[in-house]
Each structure stands twice: as structure tokens, then as C-alpha cells.
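Beneath this line is the structure, given in C-alpha cells, with notes to follow.
A protein chain is absent from this complex, but the other protein chains hold their places.
So that you can tell them apart, the chains are marked A, B and C in the order they are listed, and the count of residues begins at 1 in each.
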Amino acid sequence: MNAFTSTKLFRSMLRIRRVEEALAARYAEQEMRCPMHLCIGQEAIAVGVCENLEKTDLIFSNHRAHGHYLAKGGDLQAMVAELYGRSTGCCGGRGGSMHLIDLNVGFMGATPIVGGTVPLAVGAAWSASLRGRKQVTVVFFGDGCFEEGVLHEAMNFAALHKLPVVFVCENNDFSVYTRRNDRQPNRSIYKVAASHGIEAVSGNGNDVEEVMNIASQAIDNARNGNGPQFLEFETYRWLEHCGPNFDDELNYRSVVEMELGLSNCPIKGYKLKMAEKIPEVDVLVQNFESEIRKEIEEAFIFASSSKQPSLQDAMSKLYA
Amino acid sequence: MNAFTSTKLFRSMLRIRRVEEALAARYAEQEMRCPMHLCIGQEAIAVGVCENLEKTDLIFSNHRAHGHYLAKGGDLQAMVAELYGRSTGCCGGRGGSMHLIDLNVGFMGATPIVGGTVPLAVGAAWSASLRGRKQVTVVFFGDGCFEEGVLHEAMNFAALHKLPVVFVCENNDFSVYTRRNDRQPNRSIYKVAASHGIEAVSGNGNDVEEVMNIASQAIDNARNGNGPQFLEFETYRWLEHCGPNFDDELNYRSVVEMELGLSNCPIKGYKLKMAEKIPEVDVLVQNFESEIRKEIEEAFIFASSSKQPSLQDAMSKLYA
Amino acid sequence: MPDKKLRKLSYAAAIREAIDQSMEADANVIVIGEGVPDPKTIFGTTAGLYQKYGKSRVFDMPLSENGLTGICIGAALTGMRPIMVHQRIDFALLSMDQLVNNAAKWHYMFDGKASVPMVVRMIIGRGWGQGPQHSQSLHAMFAQVPGLKVVMPTTAHDAKGMMISAIEDNNPVIFIEHRWLHNVVDHVPEDYYRTPIGKARLLHEGNAVTVAAFSYMAMEALEAARALSAKMGITIDVLDMRSARPLDVGSVIYSVQKTGHLIVADTAFQSGGISGELICQVTEKAFKSLKSAPVRITLPDFPVPTSHFMTNGFYPDPRTIVETIIDILNVDRKTDGYLELCSALLPRGNHDTPSRDFVGPF
Partner (left out) sequence: MPDKKLRKLSYAAAIREAIDQSMEADANVIVIGEGVPDPKTIFGTTAGLYQKYGKSRVFDMPLSENGLTGICIGAALTGMRPIMVHQRIDFALLSMDQLVNNAAKWHYMFDGKASVPMVVRMIIGRGWGQGPQHSQSLHAMFAQVPGLKVVMPTTAHDAKGMMISAIEDNNPVIFIEHRWLHNVVDHVPEDYYRTPIGKARLLHEGNAVTVAAFSYMAMEALEAARALSAKMGITIDVLDMRSARPLDVGSVIYSVQKTGHLIVADTAFQSGGISGELICQVTEKAFKSLKSAPVRITLPDFPVPTSHFMTNGFYPDPRTIVETIIDILNVDRKTDGYLELCSALLPRGNHDTPSRDFVGPF
């Protein structure tokens, strides 16, 4: 992979990480009064997939949406303002962390009902194919979401009509604090998708280049009329299911496991890899860090200084 | 297969066929005022599967339930009376053709919401396993039913807990008048079940011995703690989706296809096969025919002479 | 042209024509449902559409009610105007999550940045042993959801006009058809016209009592009204509510201010239905206008059994309505008019079939 793309991938991951860290750091201020599911540790999947998408391609997301939103180019200020419940938020404050949208960049929407957006993505791909557009729709969801029957209904229809949709399953082995082997039999997720007649592949979700390569192939296939694609990426959730902190005290996962998980940091790992090609990587990263720090600062200032909506604002736009 | 079992299988299929024919013949009398989905052409599956079950084993069924009910030993008179809407019906008239039950023989219930009973069967198997019973639960459903997400949810849970349940899919290629290839991609049903971690086999649903052999293996596996089993049997629906008649005039399937379908009659075919082992097969069959004719006559007399319920009878038993 | 003979059409044909004209008018309108292109064409309501518009606009669908609802929402979010069909409203229970959590809320929760222009047709079953799982009237379940619109036209004329309005509407509209209305025939103009969503229609005018009725019960109420005025000279207002959300409470109050008596007739169970909601709103807003306690005419609070012996009397009919009115007004029954009324309202044909020629199965 060329240095340009590598740095792009790296910067995008780093940016997501720093944004999540900043949100976590300020959550205690209680200005962001809504449930918040951070994606620290899982950045490579959002970045590696979205890097292959056109601005006109569409994505749908779930409760853990920040990374997807930012990787697709979603407006950072509108996102932070949304968490602050302000009128300038991407949902005008109506949604919070679990409801993000930025139609300018094809981010169609994230919602917290698990599985809720998966058929919507298939529907978007359906309408693209009905109108002969070469547009691809991607939907991100977790390993727990795969247990919802609606997924299979959506996969069946997508396969039946050979729709340009890419299902991306972020397998972090947990649904909240419940392990996959307490919810699913011992079989692999992507093979179930394959059995529906969908091209399915799995890969290491902490290796952004691997994600990028697998996704680029799948997205090309979808775009070129080869029907739906399914990607399963293994990854690890560093923080508590919902909220800004680590959750070691809950003791549902061992210290050893946590250390192993953190040692597979997609960002740290990739920085080492880049060092091989790019000698001046440290300078590069320092620049990125300061640019990003500045951007984040501004986003928080924008958010906290934005107009506060009122009860009146809640009483409109029920019907189009 | 020994002659005794063969004749049993044959008689059971013949009995179902004659019952369905009698119902069809009398439907025009408009005494049976409810939707009726006949299973003519599909008898071998119900018979071949149920032959392996103990009386204490359980089965759940769907809208096309007559064959399952009779094969499991359900009371014929109570069934016909139910179609006649009488108080002596197995549901006291509350259910009609699409709601059958006979707890004395483990027929737990048939209902018309497609997919509705599949998770119930898994639940029955779950409680059997929780209470350490060596009881097997079988659920019959169609190829269309396989499109309901709840099936996958049920299969996932059954596989996760290794439950003694046998999923029996009667694939007649149609959902009402819609072909499978207009509803599902080109992949086989039982392989999707297999991908969930379930032992899955397919077979010829018009060959009662093949069904019997496949089912006996599966039921043994389930009973012996090897977890859920999935059986897909190809078959053909002779009559209209719902109602007593052939439906050639609708022209959704070709005459050639119909003739081929009818030529695979599970009963006619099996009679020839029996002739090889049993010289006096014709006499045997004649005896069966007359016994069955008599039994059916009596069932209709019982039904039509049974007490008619009233509006008052509808106003009770809402809560246990 | 007043001299031109008025064209008559059945309710089913009117729906078909509305969809056909909408598909002609807007290339983004698509239709999907189990059996839509099959030989029975959803009781004739989709006849010829597949032949005319082809496989890229008219679709059969897998038995995946929840998934396909979500898929239609996704299509609606990206420029299509899907019409989805459930042959029985009972099947739509599988899609409650998508309808309530997504379709109803998407426009609101995303601050109006996107909308879900889709129509979901649901058919209420009745008779010929439809039984507990195929004869529910679930409109109140949808009508209680902010963000949904729920319409249930009664005449063929309104079926066409409201279908066109529903398809043009930028919100999810639940379009409810009572199976026994498909054969109703009345004047249906050839042209492309709209009937407003959320407005009741006065089917019969009078001053003794107000009967606000939903769906098929409006037909029953109309028959009751005609018999009452013909045989006993009692005249009543019959309002065909036509929509369950928005609910046209204003028209009902307007009538109640004249009559002082309110009866609400619905095809659903008594408890928790739209009838209770309407009575509550009228009572809240026009308490002083009520001279007597409002009354509900509905099904009893039991699932509908299959046996026709048990459903005989289960469904209220014109006679039920008439008797309720006579009680409210406490009119003397010892009159010739009352006797004539009773014979005029004797049940015709079987109570469990929509028409005499019906021989089952559904």
C-alpha cells in the first residue's frame, strides 16, 4: 500500500481515537447527557471499509456509530453538538450519540434498536439497483446483531435480488457483557451469511490494511453487480459497553484478556508498520496530533457555545 | 423394511389421503365453513416422520396440519367435528382446520401464522431438556416459512443449547402461488440450517421409506443428546393452496409440471413397491380401503350430529 | 358533464385503479407483497399491474414481514414510494418494530432531514372461519403511534381517493381495508383525485343521535340510519370517520353539539380500541354538549372464534345500532314502525359471508 493511503488510514483512525478519548474525558462534566457507546479499539474497521467508498455511497450504522460517522466524513462539530443536545447537532439534539446522520456524505443514519438499520440498508441498495445507480450501501453491525431474525430476512432478500449491499459485522465477541458463546453455537458468523448465497469473508479487524483490502474487493463486487457481500471482522472493545470508562472492576473478562486485547491496538500496530516505509513518521504523527487536537477543541467550543433547544423545539417535525 | 412396518406406513398414508379427499368432496356442502389447506401429495412426510415418534414425543404444526395430526394419532372424529365447527371438535369449534390439537397423543398444536409454532417447538424441547426428559419435539413447516426470521432465531437457540428438536421442512416449492425462486436465492434450504451448526439432511419427500429412514436417524440423534436436527423433504402440493380443488385454471404451473407431480404419488408408488414383498397386496389394500371408508363415514356422522356451539360458548375460557 | 352516467366501480377495483394511476404518475411508486403478482392479485387489487409495469416495479415477496418493512423504509428514504401489502393485518404484528421504531420516528428523530413516504396496506379479515389469528382489527395499535397515519376508507370512492393521498403523502400511512368492503360498489371517477386524510365524512344526516363509525361499521350504520328514518322517522348523523390517525374529533363534536348523543361503532374489540379514544376526546372537549353517556358498539373482548355457530351474533349489525339508539332515546317499541324496522333489518344471507354468492374458502 502506498504511503499516501497509509497515512490517510492512519490519520483517520487516530482522529477517531482522539475524538472518542476526548468525549470520554469530558463525559463526567455531564454536559453530554445521553448513553454513549465508544468504539475505541475498533477504529480500523470503520476506516478500512469507508476508505473504499465514494461520497455518494451510503452507510447505515448502529448504537456504536461515532467511528462509522467520522470515517465516512461526517461533520465532527455537528456530532459533538448533538451529544451536547444542541440545536446545531446533526439531529438538532433529538438523537444524541445513538442517532447520527449526515446526508451530505451519505451517512444515512444510526439508531440504537439492534438490527433496526440492517434491512434499511438493503432497501437503500434495492432502490439504487432499481434506479440503475452504481451506488453501494454498507451497513455496520455487531456480532450480537447477527442473532436478530431480521438480519436473515434482509440477507435473503439481498441475495434474491443481487443487491449492491455490503454487510459488515464487527465481531468483538460481546453483546454488552455477554460472550458470543453464551448466545451463539460454535460456528462462524460469516459462513451463515455464505449459506444464504452471499459472498462472505472474514478478517482481522485490527489490521486496517487487511480490512481495506478485503473491503475494497467486496465493494467492487457489489458495485459491479455481483450481489451482496458479507464481511466479518474480529476486533475488541476496550471500554465498557456503554460509557466512558474501562470496566475491569466488573470482572467479566480477565486482565490477561484485556491486556491481549489492548496489545492488538490497530493504531499503535499500524504506526510501527508505517515506520518501515516512512522514516519521518514521528513528525508526521505529531502534526496529525496537533491538527486533530485543534479540530477537537474547536468542535467542543462549537458545541458548548451552540444554541440550546427548548421544549418548543420538541413539538415540531413529527410529520413531513 | 419389514412387511409389517411397510403396511403400517402405507395404511397411514392411504388414510390421510382418503380423509383429505372426503373433506374435499364435502367442502362444497358448506358445512365446513373455514379455510382448509389440504396435504394431498405430501402424505409421506408426515407419515414417515411420525412413525418414528413415541406417543409421548411432541409435534407442532402449521396451517396444512391434517396429515401431521392424523399421522401422530390425532382423533379423526374430533378433527372432522372441528371443521364442522361443533362443540365436540378438538378446539370446541374455536379453531377450525388451521387450529388442531390433541394433547393425548402429543399433538401440541397447529396454527396459521407462518412460523408461529417453530419457536414454540424449540421451547418445548428446551423444557424437556431442562427436566431431563428423553422426549423429542418435531415441528413441521414449509419452504416459505423458512423465510421468516424467527426460524433463524429458533435454530440459533436450539443449536446453542443442543435441544432435542427436529425441524422438518416440507419443500413443495410454493408459498401459495409463488415459487421458491421468486422468494429465495438459488441455494438449498437445509444447508442454511447446517450453517447454524445443526445436523441437516435433505431427501425425497414422496418416498415414505426414505423419509422414515432419514427421520429415524435424526430423531435418534435428537433423543440421544446430539442436538437439533433439520430435515428438508422435497414434495408436491396437488391441490390449490387453500381449498378443495385442483387449480389448473390459474395457470401458474404447467400441465406438464402437474402431471409430473401427480406421477410421483407417494401412495401409488409405494403400493407397487409393496407388491414386490407382499403378494396379496391388493386384498390388503381393499381391506384398508373399506376400514378407512367406514371410519371416515363415522367421523362425518359424528361431526354432523354433534352439538352446535352458540355465541355463549364463545364468551369463556379467555383466561386460564 | 352531469348527463354522463356515473361510472361505478368496486372498492377492490378502485384501489387497483388508484395504484395504477399513481404508478403512471410517479415512476418511483413500487408495489410489493405476498401474492401481489400472483393469479389472485390480492383480491383483484393488484390485477394487471405486473403485466403493465413489470418486474422492476411490481414484486412478490418472501415471508419476511419485518425485514421487508425495513427494506421498504430504506427504499422510501432513498427516493422510492413503496406500497407494501399484508393479506391480513394480523401478519403486520411481525413488523411492529420497523413500523413503530423506524418508520414512525425517522422523520422526527433526524430533525426532519429525511422522511419515509410509504404505504402499508393491511386487510382485516372476517367470516368463513377466519378465526382468532386472521380476523383482528388492530388499527388502534397503529393509531396510537405518533408519526404514523392510519386510514380506513369505507366507500370505493374514498378507497381510490385516499389511496392516492396516501401514496402522495410523505409519511408512513397504514392503509386498512376491511375484507368485506372489497365488493362494495359505488361511484368512482375515472380521473386522478385525492380524498383528504384525517377528515370524517357525513354519510347520513339527522338530529337525534350521532353515530361515528369506522370502516365496515360505517356501512352498517348507514343501513341502520336509512331504516330508522324510513320506518320510525328517527334521523341520525352517520359519520364515516375514514381515518384513525389523525382523528377528526372536530366533526364528531360538531355533530354532537346538535344531537347531544354519541355512539361510536368500530370493527375492533371494545377495550383499548379507537372507539374509546374518540369517546374520551369528545368527552374532554365537549362534555357539556353530551346529554347522555356515550356508547361503544364493538366486538366483545374475546378473540373471534372460527365456528360460524359461535360467531352468529358476535359481530354487531344494523339491528344492534338501531336498538342502541332506541334505548338512548328511549323510544316506545310498541309501534308498527318498530316492527317494520325489525323485519326490514332481518339478516340477509349467511352471517359469516360478505355476499350470498360467496362459497369460500377465503
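As a working rule, contacts are C-beta pairs under 8 Å (C-beta built on N, C-alpha and C of every residue); 3 or more make two chains touch, one makes a residue touch a chain.
Please read all numbers here as calculations on a predicted model, not as lab measurements.
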**OP:** Write out, one label after another, the shown chains that touch the chain missing from the document.
**Re:** A, B, C
Subject >> Contact with the hidden chain (one of C:57, C:160 or C:245) >> reply: C:245
**OP:** Specify the residue from the set C:31, C:49, C:241 or C:274 that touches the hidden chain.
**Re:** C:274
Subject >> Among B:65, B:121 or B:193, residue touching the chain not depicted >> reply: B:121
Original post:
Hey, which of B:67, B:85 or B:149 is the one touching the hidden chain?
Top reply: B:149
**OP:** Identify the residues of subunit A touching the omitted chain, counting contacts across the whole complex.
**Re:** 27-28, 30, 33-36, 85-86, 89, 91, 93-99, 111-116, 144-145, 147-149, 175-178, 182-184, 242-243, 250-252, 308-311, 313-315, 318
Original post:
Since one chain has been left out of the picture, which residues of subunit C touch it in the full complex?
Top reply: 66, 90, 93-94, 96-97, 100-101, 104-105, 108-109, 131-133, 136, 140-141, 143-147, 245, 247, 269, 271-277, 279-281, 283-285, 287-288, 290, 292-296, 301-303, 305
Original post:
Since one chain has been left out of the picture, which residues of subunit B touch it in the full complex?
Top reply: 58, 60, 90-92, 94-95, 99, 101, 103, 108-109, 111, 113, 116, 118-128, 130-131, 149-150, 152-154, 156-157, 160, 317-320
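Operating definition for what follows: only the chains that are shown with their structure count from here on.
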**OP:** Assign the assembly's chain-to-chain touch graph to one of these shapes: line, ring, star, complete, other.
**Re:** complete
Original post:
Farthest chain from subunit B, comparing Cα centres?
Top reply: A
Subject >> Inter-chain centre distance, subunit A versus subunit B - centres from mean C-alpha coordinates, in Å >> reply: 46
Subject >> Chain centre separation in whole Å, for subunit C relative to subunit B (CA means) >> reply: 36
Original post:
Distance-wise, how many Å sit between the C-alpha centres of subunit A and subunit C, to the nearest whole number?
Top reply: 43
**OP:** Would you give the residues of subunit C that are in contact with at least 2 other chains, written as numbers and ranges?
**Re:** 61-62, 64, 66-67
Original post:
Going by the touch rule set out above, which residues of subunit A reach two or more other chains?
Top reply: 149-150, 152-153, 156, 160
